[in-house]
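Excerpt of the complex: some chains, original placement.
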Amino acid sequence: MSDVTATTTTKDKRMRFDIKTAGPAIALLLLCIIGFLLNPAFLSEGNLTNLLTRSAFIGIIAVGATFVITAGGIDLSVGSMAAAIAGVMIIIMNSAMETLGPGLATVLLGCGCSILLGLGAGWINGVLTTKGKIEAFIVTLGTMGIYRSLVTYFADGGTLSLDFAIRGVYRPVYYGSVFGLPAPVWVFIVVSICGWLLMNRTAFGRYCTAIGSNESVAKYSAIKVDRIKTMTYVIQGLCVSLATVIYVPRLGSASASTGVMWELEAIAAVIIGGTVLKGGYGRIGGTILGALILTTIGNILNFTDLISNYLNGTMQGLIIIIAVWLQRGDWGKAKANKS
Amino acid sequence: ETIKIGVSYPTPTHAWAAGMNWHAEQAEKRLEALYPDVDLILVNSSDPNAQASALEDLVSVQGIDALVVLPFESEPLTDPVLNVKKSGALITVVDRGLSQPGIEDIYVAGNNPELGRVSAVYMKGRLESGDNIVVLRGIPTLIDNERFDAFMAEIEGSGINVLDHKHANWNRDDGFEVMQDFLSRFPDIDAVWAQDDDIAIGVVAALKQAGRDGDGMFVVGGAGMKETIKSIMDGDTLIPVDVLYPPSMIATAMDVTVAAFKSNGPVAGRYILGATLITPENAASFYFPDSPF
Amino acid sequence: MFDEARETAPVLKADHISKSFGSVPVLFSVSMDIHPGEVHALIGENGAGKSTLMKILSGFHAPTSGRILFDNHEVALPPDGEAEKLGIVLIHQELNLAEQMTVEENIFLGRELTHRGMLQRDKMRQMVSGYLQDIGVDISPSVRISDLSIAEKQMVEVAKAISRNARVLIMDEPTAVLTEAETELFFRQVERLKSKGVAIVFVSHKLSEVKQIADRVTILRDGQWIGSQVAEALTPDAMAQMMVGRELSDLYPPMHEADVDAVRVLEVRDLCASGVRNVSFDLRKGEILGFSGLIGSGRTAVFEAVCGLKSISSGQVLVDGVETRFDTVATARDAGLAYLTKDRKAKGLLLDKQMQPNLTLFALPKFIRRFGLDAAAEEKALERAIRRFDIRTRDANINVGDMSGGNQQKLLLAKVMESEPRIVIIDEPTRGIDVGTKQQIYHFIAALAAEGVSVVIISSEMPEVIGISHRVVVMREGQVMGVLTGDDINENEIVRYAAGLKRESKG
């Protein structure tokens, strides 16, 4: 009897997992079909590559956001953080050029600083939330304003731009391809795999889930709640800095309008993917699909002039709602005990 | 086969951009009717990153032959536009120049420093040394800086005091609130440079609320909103003049770009539109009642 | 066997009720009738289906088949507690209180008294004070639930149920965390309701209580109806036998003599923390140390402070003779200390997760192999725990929140034992556990002690403390009143210390 139960268990589990991921996957598939019907060029290699590359930014940030949200937090500062990091990175690289020259060293220095800044910014968010005992929403709303205005300040209201000499060296990080896939896509893949492993195969992921599910249970289970929560923000910061590292060579500049609304997009990607906003249940796979869905919506809307440009937002809103509705995967069925 | 021309500009979120959008749509209809083999594709984007994506899509999906682009910002879009150029398309840049020279084939633009300068010249003409003005700026961007710096450079040495300057984000509500606070703070203000007609509307509302709209007080906006032009035509004294920054420049750019394919002569080059001072005398010629701006 | 000449007709009757969750059956054609003015006890092993039956009889679950008769009419009870309007009230086994709200708000939740749309707050507060006084607890109506101890929360539930003018009052293990003194007060209220003609259903694993208060007893085993009998005809032993289906030998294991020369593994000196005043005691290797006292006497607080869950204001804690101060539970765990909370719902288990992640959560570092979690080891641990603690679920995949209360408790015990502690503090070890399993747990604890593990038992069940402890510490109002050894460990002595009638001079 016990044996029988055990086997059904594993099978059941796998099945349920499938249905859960199937939601966002179905939504993405439908979008692709719509895109193809609107314009067959949608499925051209060039467009698919563009699409994947573009998803990389939001996707990488959203992987970090999955940890924060799973552990019951929220981070509204990611967009501004990206802008601020990009800005500082550009300043550093431009001034390093004088000593190091426009070479690899300068670019590496810039990237290294970006990572340090990301870790530091995430750590600040984390510490203010946990040690300062201030609601994450407020902390990150505050730092969002701070980072955004800092980049404006550094850029003196205008745009910070990377020296053209460095751009040549740095360009391949965005525009280059390895084995037929653009470099940003590789970064996205690596971040996704690491994120998935961290969430599903390590104690850290388990701790995040436990904290989001019930913080006092986590505390009584010998989990260092504050430390783990801070770590999620640090991971988020790392992801933001990685996204920035591949963003900067794309446009070679940063300004007050860099990364506006990325926080909402990242959170939306996470939730479209099936992670629960209140925490306790995180799915990296879903997040990745969520990021792809969001980018595809934007892409499709660039594809057609059937609808007024002004109504882009309406379409976007409708599609997001429908996608999440599909994602529930229990159409019509009552889920009494989940409410 | 058709000539595909992509037209990319920021999503209209304020009136000037809406006017530009209107002129672009008018031009599209007009040109497509005129030349059946020309297809103009209008795309707007909400931030520089999205605009870069839209440019990629115009190339990879639509396969455009020419691009008319009003960059969200100069720096970030330089590389993406360069990529479009590499696909072989003709490039027309509107309003904000790219930060690398030689990418665009055609350049059509208004003149931001000139807008600031012309405004300042008008102020100097109306005010005396020792008079006080306040400045409401736009969104912190290069454009705003250019206008502001040119204005300040021109004012310098005239003896006119610029009491303070704050960003009002080319937005009526912010214009209203910032002006309210300036009025509480400074008992003596003789004129306001609002830089933009939207901000000016908020400023005027605040002046009227505080009852400080008399005594020769005046407000100078900018861009050429139709309501403002109308009231100048009607002889309003609170906003006596406006400085033109025409949203129709996008239509000009589209015309020139189509002409590059259709006319025989060379059309490449730079077309810089002036920052004309609109006064009651010349206002009628800048008035488009059907435009949203 | 039935008392066939009852003059009253049953007010509520379950007629061949069956229930399945999904494809998993948990009740098989169970019948039970409840008469006005009687106390009807329902007993059975953990997971027998008692709570499920009670939820069906109060409308929270719909039966898969069978009928419910209310006043002899077949009814479909309305869902979500609306059956209260019919006079059927259920106290859930798992507390059903909104933590951020006050006692008064909780007691009147869903049926506030209003006057022209406005709440009558003073009136409600007065009424709540009255209810609380009736059951003899000293809680202010305006205290937040989250500031109460679990026993106090249980008393609030009781007050809530009593306040509801019930015709049928169903109580699912209301006494599980109450001490005998509180249980006494509670039973007085039950008697009062009974005399007013209220039909009362009472679920408990404390068979002596059942014997004391019940008029009739219905027994379930594995979802099957075993029998309904007049309580007078049953001894607790007979009940236990009917429940478990076999003869139970001695409940408590034979006591190994404590080694008085064994090393002191834990010494606490003049510990002060919130709710704790100058507490000193020590614990030897292989010893079972009982902690007794009334509700709120500070037993929990002492060990939460020791284990790094609560800040210590002064005093010393020595582990193996070395002064230590654990600032997190993790350091306490790594030093070999483990604390098992009595509040399994709020502090013990992740109710929305399955057994596996819950089991290994406390000792997770043990399951790390090459940076990752060792899924195979985790699975093995679960299998082992299920065997060792006899955890019974019909569907191994359900969320822990859907498991029966007793099986949750066993899982919690298994979770803490995963860390293989040298010193284990078990708060209410047998809360909601059936007699059969209780016996297993006592033997398990005795075996642990025999292996050299030191065990602290905090328990409100006096027989339990007496039955397995080598020594008993009695606390009152945050202070240690006395330490009993040998023959002094008896109810009389414990009660006298706990009530403050007697106190050891400090040595």
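As written, the chain order gives the labels A, B and C, with residue 1 at the start of each chain.
Everything below uses one rule, namely that a residue touches a chain if its C-beta (ideal position, glycine included) is under 8 Å from a C-beta of that chain, and two chains touch if they have at least 3 such contacts.
The model shown is predicted, which means the values in this text are computed figures rather than measured ones.
> Taking the displayed chains as one copy per kind, can you state the stoichiometry of the whole complex in terms of these labels?
A x2, B x1, C x1
As a convention for this text, only the chains that are shown with their structure count from here on.
> Taking chains as nodes and touches as edges, what kind of graph is this: line, ring, star, complete or other?
Topology of the interface graph: linear, an open chain of contacts.
> Closest chain to the protein CA centroid?
A
> How many angstrom lie between the centres of subunit A and subunit B, each centre taken as the mean Cα position?
Each chain's C-alpha centroid was found; their separation is 35 Å.
> Based only on mean CA positions, could you tell me how far subunit A sits from subunit C in angstrom?
The separation of the two C-alpha centroids amounts to 44 Å.
> Quick check on subunit A: which residues sit in contact with 2+ other chains?
Expected reply: no residues.
> Return the residues of subunit C touching two or more other chains; collapse runs of consecutive numbers into ranges.
none
> If we count contacts the way the header does, which residues on subunit A are in touch with subunit C in the complex?
2, 5-6, 8-9, 12-13, 197, 201-203, 206-207, 209-210, 213-214, 216-224, 280-281, 337
> Inside the complex, what are the residues of subunit B that reach subunit A?
So the residues of subunit B in touch with subunit A come to 11-12, 21, 41-44, 46-50, 52-54, 56-63, 72-80, 99-100, 139-142, 144-145.
> Contact residues on subunit A for subunit B in the complex?
39, 41-42, 44, 46-47, 50, 54, 57, 152, 156-161, 164, 167, 171, 247, 250-253, 255-261, 298-299, 302-303, 305, 309-310, 312
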